[in-house]
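These notes are about the structure you will find just below.
For this view, one protein chain was removed and the others were kept in their places.
For reference, chains read A, B and C in written order, and residue numbers begin at 1 within each chain.
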Amino acid sequence: MSAITVPPSSDRASTWDRVRTYRPPNRYLPIIATAALFLGLFGVGGMRYDGLTDPQVLMSLLIDNAFLIVLGVGMTFVILTGGIDLSVGSVVALSTMIAAKTLELGWSPYASMAAVLATGTLLGLLMGLLIHYFDIQPFIATLAGLFLARGITYLISVESISIKDPTFTELAFRTVYIGDYYIRWTAIIALATVAVAAYVLARTRFGRTVYAIGGNEASAMLMGLRVAATKVGVYVISGFCAALAGLLFSLYILSGNSLHAIGMELDAIAAVVIGGTLLTGGRGYVLGSLLGVLVLGIIKTLISFDGTLSSYWIRIITGVLLLAFVIVQRFATRRRA
Amino acid sequence: ESGSGGNDDGTITMGFAQVGAESGWRTANTKSIQETAEAEGIDLKFTDAQGKQENQIQAIRSYIQQKVDVIAFSPVVETGFDAVLQEAKAAGIPVILTDRAVDVEDTSLYETFLGSDFVLEGEKAGEWLVENAKEADVDGDGTVNVVQLEGTTGAAPAIDRAEGFAEKIAADDSIEVTASQTGDFTRDGGKQVMESFLQSDDSIDVVFAHNDDMGLGAIEAIEAAGLEPGKDIQIITIDAVKDGMQALADGKINFIVECNPLLGPQLMDLAKKVLDGEEVPERVVTEETTFTQEQAAEVLPERQY
Amino acid sequence: MRTQPETVSPPGAETQPVIEMRDISITFGAVRALDGVSVRLFPGEVHALMGENGAGKSTLIKALTGVYTIDSGVITIGGEQHEFHSPAASQAAGISTVYQEVNLVPNLTVAENMLLGREPRRFGSINVREMNRRARRTLLHLGIDIDPRTVLDEHPIAVQQLVAIARAVDVEAKVLILDEPTSSLDADEVEKLFTVMRRLRDEGVAIVFVSHFLDQIYEIADRMTILRNGRLVEERMVADTTQLELVRLMIGRELEVLDRLDRAAPQTDAGSGTPLLKAVGLGRKNTLEATDLELFEGEVVGIAGLLGSGRTELARLLFGADTADSGELAVRSHRRRLRSPRHAIDRNIAFSSEDRKAEGVVGDLTVADNMLLALQASRGWLRPIPQATRTRLVKDYIEALDIRPADPNALMRNLSGGNQQKVLLARWLITEPEILILDEPTRGIDIGAKAQIQAKVAELAAQGLSVVFISAELEEVLRLSDRLVVMRDRRKIHEQTNDDVSVRDVLEIIAGEAREGETRA
């Protein structure tokens, strides 16, 4: 991210002056607020529930949400251009199914992974072309994508298929120890995806064009930017990320199932928006989406640590925590806006 | 200080990860478990995965971190629990499955599985139809035309019940499933699908619904079409929830295969045994029966869910 | 200080035109926006496109740069027949364009906006440091001292316009097209822009320039093509055409109204009676220092100042578009807190914003709906304006302001820039306000219509309307106002009755204050 953190007159100022007068630009406020609130939520929970402050809980949060983080990354690209991608949940299901089925058919695990990634990317490409070249609203085009991917999944198999391939299980169980705490490879891949995406958005022409389209598509076009390629590109990226998330998900649950990931697209969208990205496009960061995923995750963790809520109170409390979160975030970012 | 659980204070802490609250059946199941736990002084940590496997895994993982004494759950789907169950095993926490099985390589990952056998339920329904094929051929054309209201596509109960049913009716050539469509386990779904079946086919003899709710929806559709459910079209369902039993007693349904949600007592019993180090069987099938119209009228008054 | 460069070649000379457009026609539904128009553009000349609002200037530009596809006609570039299919293609071919409405992206920084699509890179990734440096350098060339790292929409429309210009002149282009680049700028900025334009012209760049300020045309342009109603009228050398002749060519008849405009003496005695509007110490952190202002019935107060002097901010506070954090406001000596534009409108105040695209135009609604929006809003949704009244009001104002096309059901976004501005003006006049705040009301409006609007303001003031008039064009402010307020550096520095104050006087007041400020500092 471009490090524009100092006021204009800083050229002559000393380093200390810069630190002292440091004041984050307005556009980073949502992210900072989200991070602070996340830590706050964590702290408050830690006071109430034993064991929540265990760093392993944080690690588990990453492990359990690796696929959602990757989905969030792809979704961030799409939402930044002012679009939306409803197909990602279904693509995750399709990916698990393709992986499971091809492995069952005896494919090499790498061929299987390649097939998964290629399928997701291709679906993304198709939707992108529909959206850009036929002027179909992203909501509909990707809703059709949702139906299509889920339909293909059912067509491959209605029943769930276990993944028993040694390479997959090996990957799924491989852990990295950091002191006493462990993290899985999937989480590391997710974090790497975030890093790559952050770089692409901040430091490549493609990334800046994404923001430009979200800011004003007509202007971007008049400025001579590669609007078509970029608009199709974000859906390709989202499709790829969904497939990658699907791979991570199939490592997470080692099976392919047509009922996986129903409604996961909403989780991904919610995470992105909670992370401070505007649904109208043009403003937001992948780092925010990562935080958004963690916020959703910590809410679930808090609830399972509590363990005394009934099914309906779980839903109500989830809503209330979400509400509290967005309201506080709103006021934190509004003050200086 | 380690977690809130632990045997040190004598009480058992159980982490229970429920699938969701998708049906009356499930709610009865949850209630039974919560009430029994309370009655037996077991400290129950409950979460509801809202139908999502990832939520369930996350919940189980948090139980491991909280160091509960025993974990029980009704898996959302059969596959994909290997990793988290291995973690539980590594942490020395025994696991009991309820309601639905999981499909893992290493069966030592869980102690026991308590629940119904969905295939068997389908078979019972099929058997009854084969035995009563004559009466079921309501229009007397020599073939029994069955329409099937499936559960959610891909869900284990839907797949298994269809499978068990198909297997048994294969014994009788005159019985034929002419149409089959998902009604998503809901009344509204059952009603809408049945409406369209009635429009496109006027030789329907029997409806086989994968649960009571869809059967009840079908009844509404049949009545709206001016026919008499139970007479003009026979209905077989699975579950035996109260509304279903009422309809059975009223003669609108012809046969119900029970699928018992009241697993609480058996579950707590098993948990205690496991924690005391007793041997438990690998598979405990819930005691379930079937109901005809006469039987329904008898047991209806003391039906609690 | 006109330079008459020798490089200009008369038509027919041996120099080849860089671009020649022949018999171009474009139709939008029933509107024939261009009808067989031909234009030639030579290297090393400034070529002005002239015409009234809606004559087809912007359309012609968009046809050239590939925004619109032409229905018929031929475009030759460097002697070869060629047609662009996207703005990107025209850019790649060395045509750099500033379109009429500011077409930048508000959510990115100034530097990014200037260099989007051609950012300096190092090892494949954007070199932000270098980008900001380059942006700052280009901006300074144009005399703009802003931090290129700030986000674009923090800046007023005039600055955005300068940034758009900076973006266009920063590339090595063969052709530079500027569609009304000066509509929000004051004399200083215009002069700086002209310096850059002259340099580029001398380097052999062909420049297309559109402006409704005839003085500017005469200062900078060498040749011009005149359009009327989508048709070509004539191509002329500027030096061979008098202003009067030009106006006649543009509007097709003599323009009488221009001479009648001189409003000699102030009509009301400022300071008598109770003021209609009175602001005491009105201010807002970081945007405006505490300012006093009085406005009497039937009075036109002109606010003069340079770009960024705080005129717009003052107007917005008077209207409640922003909330003041200090000071008091009294309307008819009742103290009021204007918490929203709505409050102001209820007190019969109207405000026409300088940023027409972002704060005025509701593009997807019709001209009629746009005109009636404010009136309807103040009546509330339950009391729709009766159909007959609607038709009458809309028809009256379309005629009074000569809005073209004269179709109440045309979509607002399809109108030419100047005509949109007229509709917005009509929106406020229709509400029959007592206080009318006009921020750059004549932005992008052609000479005939400008005169009409000025006359209208004067007429309304005579009937008792009080007006706050802000314009980058000092002559206009001076011509219209009874009392003059001068602003600088976000505060009021001077106030006086307008008794034949001249542009020079005002500039001296501003400059004097500047010197004072320097000695003080």
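Criterion: contacts are C-beta pairs under 8 Å (C-beta built on N, C-alpha and C of every residue); 3 or more make two chains touch, one makes a residue touch a chain.
Keep this in mind: contacts and distances are computed from a predicted model.
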{"item": "Hidden subunit of the complex - UniProt protein name among \"Dihydroxyacetone kinase\", \"Heme exporter protein C\", \"Dihydroorotate dehydrogenase B (NAD(+)), electron transfer subunit\" or \"ABC transporter permease\"", "value": "\"ABC transporter permease\""}
{"item": "Neighbouring displayed chains - absent chain, whole complex", "value": "A, B, C"}
{"item": "Which of A:Gln56, A:Thr169, A:Thr204 or A:Thr318 contacts the chain that the document leaves out", "value": "A:Thr318"}
{"item": "Hidden partner chain, residues of chain A it touches", "value": "82, 86, 130, 133-141, 143-148, 150-152, 154-155, 158, 218, 221, 266, 269-270, 273-274, 278-280, 310-320, 322-323, 326-327, 330, 334"}
{"item": "Positions on chain B where the hidden chain makes contact", "value": "20-24, 27, 30-31, 150, 153-154, 179-182, 184-188, 191-193, 195-197, 199-200, 213, 216-217, 220, 224-226, 241, 243"}
{"item": "Sites on chain C contacted by the missing partner chain, in the whole complex", "value": "26-29, 67-71, 85-86, 319, 321, 340-342, 344-346, 351, 353, 358-365, 369, 373-374, 376-385, 414, 427"}
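Everything below uses one rule, namely that only the chains that are shown with their structure count from here on.
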{"item": "Most centrally placed chain, judged by C-alpha centres", "value": "A"}
{"item": "Whole-Å separation of chain centres (CA-atom averages), chain A against chain B", "value": "35"}
{"item": "Length of the line joining the C-alpha centres of chain A and chain C, rounded to whole Å", "value": "43"}
{"item": "Chain A: positions in contact with at least two other chains", "value": "none"}
{"item": "List of chain A residues in touch with chain B within their complex", "value": "50-51, 54, 56-57, 60, 63-64, 67-68, 154, 158-162, 164, 169, 172-173, 249, 252-264, 297, 300-301, 303-305, 307-312, 314-315"}
{"item": "Chain C-facing residues of chain A, complex", "value": "2-4, 8, 25-27, 199, 202-205, 208-209, 211-212, 214-216, 218-226, 282-283"}
{"item": "Chain C to chain A touching residues, read off their complex", "value": "67, 86-88, 90-92, 97, 99, 103-109, 112, 116-117, 119, 121, 124-126, 128, 147, 149-151, 167"}
